[in-house]
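Not every chain is included here, but those present sit where they belong.
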């Protein structure tokens, strides 16, 4: 356990979430290794390389009419070498699209990998498995569906 | 202030919340001392010993139709000896039961105690006092009641 390394890794992830919700995707890319991979949304959305990740984020969330909240809690970081580490995180996220009267709200568990490159920690892999995911009619607050434990309930 | 000890204690609590929301209660029990006690829900729910805690969680949250989110924020950990510590946390939790069209949502302050046993930190006591607790009609998002500061407002 090296607290300085662990807090440094956490700060990379915190910057990732901040830049994501501020739609500063190019700067977010700097936090990833060039060959970083992703497995978002229980692996349904996967990307190979920083450029592919940044392009995906720009395309799916770049519209200023899409409002997002990505909060990463509960860092369980483990150093696996002097320049490598794994991390578990507990995500709560919201994606709000007022123009479509739509909101996604949910939680997930991240499984990340980090490497130290030129003295700086970077994300070499990031992905998450959903715990639950709700779809809502945004303006009324009505839940249209919730998916959890492999089961979808619709209302 | 020993950062390595503090981060180790945090990781025990993070694993607790992760295993709780994944309904892996037996593994959660391994994070508790054998004689661990609880005072959940402002002390209304208290348990004596790891087995009683695990049995309570299994019984109250084991149903796969119950979806939970327990996020612990703001760790104020204080080492009170080389193998003992106290911790305050700020909880936000949701308990969703789609089949009953019910949701509980609220916040609370945890007061925990930790001890180091055989080189590993464990939870020897955990309990929380509510700040507020809402009950909702889940599918519509309507609030049926909110309790805070000893007062309940119903709608």
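By letter and in written order, the chains are A and B; residue numbering begins at 1 in each of them.
As a working rule, a residue touches a chain if its C-beta (ideal position, glycine included) is under 8 Å from a C-beta of that chain, and two chains touch if they have at least 3 such contacts.
Computed from a predicted structure; not experimentally measured.
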With 2 of the identical chains shown in place, the whole complex in this structure file contains a total number of copies equal to 3
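In the analysis below, only the chains that are shown with their structure count from here on.
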Averaged over CA atoms, how far is the centre of chain A from the centre of chain B? Could you give it in whole Å?
24
How about chain A: which of its residues touch chain B in the complex?
1-3, 6-7, 73-77, 88, 90, 92, 107, 109, 131-132, 136, 140-143, 146, 148-149, 151, 153, 155
Listed in rising order, chain B residues that touch chain A in their complex are 3-4, 7-8, 11, 14-15, 17-18, 21-22, 64-65, 67, 69, 71-73, 96, 98-99, 138-142
